[in-house]
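Note that one protein chain is taken out, while the other chains of the complex remain in position.
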C-alpha cells in the first residue's frame, strides 16, 4: 500500500519512527473491540526481539519500554486505532551517517542514497534499521492475542538452521516451550549449543552468519485467503519480506517439493475423528491460496548480516573511486534469533487480517 | 487489495473470468499514454502460455484470440484503462464440477468449497483454473513493452530445473533467444532434452513433475521499491504467488546464501566504466527492498501438478467417508514450461508499477 | 483509489472505455455469489439513461446493448468479478477532437489538455464523455438488485427541480412509480410539464438548463458507514461527484438546515411500533457518518450543460489568442433527467459496499 508504511486490508499496521526520531511506534487500526490487552503483554514480546540480552548479539542497549497511547480503555480494546510507541534514547551522537560516503556492502546505503537523492538524508539510515521491526512486534503482539483468544490459533516461529547447522528432528507442538529457553531460539537443545558456538566463532572472526526460521501456525480455520491476488501465500510473503535480511520464503515442501513427483507430493485426504485432514502436509496448509485447516508451515531464509568487521573492497560515492571499508562498532553476527518474534508477529497480523476479511473474527468480541 | 481480483498501486491489473464465463480478460489501468501496442504483440505472449502446442502438455485447445476493447486508439495507448479479453469456447458440456464430491488431493477443491460454502458453486472450479493466468499475460505483455521502450529493461524467465534435472551452466544474456526454442523453455539444449524426456516419462506413468523457474531482469534503474511494506521483494513475491502451483521464491543467493558467511555473501562494490556495480550479485539486485541497478534475479519453486492419473486415497465430502479417486481426462504432467511467460508478465507488471510510483516512467510518453 | 478508474472497498467497480474505444464497460468485483441477474435487468436501467428516447434530449443514437461476459453462470452470480460491456458504434468519423483548439467553456478541455499534455490526446475527449456514466449504471443495476433482494432497500432518485421550477409537494413512496412516467423523471405530473416546456424553450434559444436531483433510500439498516474517513456521507459524495456536471450535494436539511436553530433542526427520537425512529429527518438518515435507520435523503445540484449553441468568447490554445466559439451539433439542453438512474446506481453501489463491509450482506447468498 502506498506510500509504504502500512500493511494490511482490514487490520492495518502503520509503522513510524527512525533511529533519529524521538520514538518508534505503530498504529494498529481495525482491531475488534473487547480484547483484553495491556502493555506488559506487548513488552514481553518486544523483549524477545531486543539485542543485548545475551552474549551472541550486540550489547547495544535499546531501552524499548512500550506505551499504549490510544485505543485501549480500562484494559480492553475499544475498536479504535491502537497506538503504541517506544521512546528512543538520546541520539545526538549518532552523527556518522553524515560522514560515511564509503558504501557498505550488503546494506541499503547505495540504493537508498540514490532513491532519496541526498548524502545526508538521514531517512536512509533511520528507516532501514532492524530496530524498526519492533513496530511489527507491537502490532503483532495484539494480533497474536486476538487469534489465540478468538480461534485458538498458535504460532510458533523458531530457528531451524544457522549457517550449515540444521535441526535434526521435526518440530512438534510439545517443543514449543523450548524455543525461548536458549539464545538462538532453537527448540532442540543439542543443536542450539552448536549454533551458539558457530555464531560466537563467526563473531571472533569478524564475520557473520545467516540462517533459516521455520514458522508453524496451528488451528487455522479453513477458508482464509482471497484469490486471486490476495491469497494467503501472497500476503504472508509480502509481509515477511519486510524484515531486513530476508531473501527467500517457501511454504510446505517448497523448493524440496519441486523435485518430487505428484504422487509423492500430493497430500491425500482422510477422515480423522470426524474431521477432514490430509495425511501429509506438503501444501503447508494452503491450497489454491486458501487455508485448508492443516498447519500453515513456512521456512524463511535470512542472509548473513551485512555488517562484518573484516575489511571489504568498496566504492566511495563522493569521488566514485575504489576504497576500502572497515565497519566500526559492534554488530550482531547473526540476526536470525532476534527475528523469531518478528516472524511470529507478521504471521499473526496477516492471519488476523484475513480472519477479519472473511468475517471469521467479528468486529466486536 | 480487496476483494482480490486486482494487483498493483499505480499500474493496476484487474483480472476477470472463469472457465464457465463467456470470456476471461483483464483491465490494465494506469498505463501511460502514447505507448504503441497492438493485439498481435499481446497474442504472441499469450501463445507462449497456451497448452496444446507441443507434445509434453495437454492437447486441450484453448483458442485464446485476444481482443483489445478499450484504451488503445490508432495503435497507441490513450492513458485510459486498457481492456483485453479472450472468448471461451462453448462450455456447456463442462458440467462435471456438479458431480464431483470426491476431493482432489493438491487442488483447491476442499478449501474453496468450504470458503464459498456450496457444493455446486462453480466459482471454485472456474476461478482457480490455471487458464486464468492468461489474464496476467495480457497485462504483462503491455508492461513488458512499456519497460523495454522507456527504460530498456529486459526480462528473461526460463526453466532452470525440472524434477531433479538442473541446468549446468549459469544463464547469460546471449542465451535468451534460446529460451523458446524448445518446449520446456530451457535455454540449455542438452538439459532441455533430458527434461523433456523426464516429463514424457512421468506422463506415461500417470504422474507429474514440478520444477524451478529462474527470472532475470536487466537494466533496472536504481531506486525502485517503497520501504517498509512495499519493497520490491514484497511486491514481486506477492505477485508471483498468484500463479497456481508456486510454493517458494528466493532472491539472489536465497536459501543457499543463508548457509554462507557474510564475507562470502556480501556483494562488494566496484567502479566499472564510471558506473557503480557489485562484483557479485548475491543480493539479486535488491538491497533494503530497493533495486540497486544490478540484475534482479529470482528462482521460483513449482510443486508437481496435482492432477495425476494414478489412483489416490481421498475423502468424499458428501458423506464424509474415505474414498478412492482417479482423475479422468488428460492433464499437464508439468506446468513449469507454461509458467515462464506468466512469470515474465508478473515481474514486468511489478517493476512497471514501481517505476510509475517513483516517477521514473512518466504518465505520458 | 489510484489510478482513478475504480471505486469501492469491498464491492469495487472498475470503469473502462472511451468514445474512441471499441467498447465501454465495467468490472464489478466483490458481488456475493448466488444473486439472480441477467442482461435484461441491466439493459432496463441502461435504457433509462440513454438519450434519443424523447424529444427533450439529443437524438444521438447510442445503441447500448449490454453483454455480461464474466461472473454470471446459469443466471446467478458466482462471486467472481462480473464484467459487462457495450460495443460502441463505428467511431472513425468522430475525428473532430484533433481539429478543435478553441477551448469550450465549462468543459474539461483545457485542464485535461494541460494534464495530459497533448493537443490530440484523445483521452480527454473520450474519458470525460457523459456516456461513461453508462458503466456506473451497469454496476449499479446489480447493486440495486442485491440491496433489494437481501435487505429490501429501495432507492428512488428523481428530478425535483429544473432551473427555477421546483416540485410543489414532498416526495412519498406512492409517487415512486410516477418517476419514469415522463421524460423529465419528475413524479409530479403538473410540474413535469412546466419543466419540459422550459427545457424545450432553452433548446430553442440555443441555451441550456441545470437542476436538482433528489434521492431517497428507504429501509437502510442502522450502522452502515465507517468513521472517521469512510463515513456514509463521505463515500456517497465521493461517488456522486464522479457524475459530470455535479457541483453540489447536501444531506437531509443540508444548506437550509444551516440556517436553523438546533431546537428546530434536531430530529427527536420516538418509539413507533416497537422501533426507534425520529419524528423528523433533518439528518437525512445519517448521524455521525453512520446510518440511523431513517431514509437516506440527499439533493444533488447539476450545473446547466456546458455545450450551448450560442456564440461564446474563448481562447484558441494553439496561438493563445482570444477567439469566438460556436459549438456545432445537437447537444442535450439538460442532462438532469438522464442522471436519475446514474444517481440511483452510485447510491446503490455505495450502500451495498458498506453493507458488505459491515457484514450485513454476506459474501454468499
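The chains carry the letters A, B and C, assigned in the order they are written, with residues numbered from 1 in each.
Here is the rule we use: contacts are C-beta pairs under 8 Å (C-beta built on N, C-alpha and C of every residue); 3 or more make two chains touch, one makes a residue touch a chain.
Since this is a predicted model, take the numbers as computed values, not measurements.
Note on the undisplayed chain: of the listed residues A:78, A:101, A:150 or A:280, the one touching it is A:78. Touching the chain that is not shown, out of C:11, C:153, C:186 or C:212: C:212 (per the contact rule at the top). Where chain A meets the omitted chain, the residues involved are 2-6, 9-12, 14-18, 20-25, 27, 29-30, 33-34, 67-73, 78-83, 85, 116-118, 121-123, 126-127, 364.
Contact between chain C and the absent chain runs through residues 1-7, 9-10, 15, 103, 105-108, 110-112, 114-115, 127-128, 132, 161, 163-164, 202, 207-212, 222-223, 225-231, 233-235, 237-239, 241-242, 244, 246-255, 257-271, 274, 276, 278-279, 282-284, 287-293, 301-308, 310, 312-315, 317, 320-322, 357-358.
The rule is short, and it goes like this: only the chains that are shown with their structure count from here on.
Chain C has its Cα centroid 39 Å from the Cα centroid of chain B. Here the spacing of chain A and chain B, counted between their Cα centres, is 26 Å.
Look at where the CA atoms of chain A average out and do the same for chain C: the two points lie 46 Å apart. Each of residues 2, 358 in chain A touches at least two other chains.
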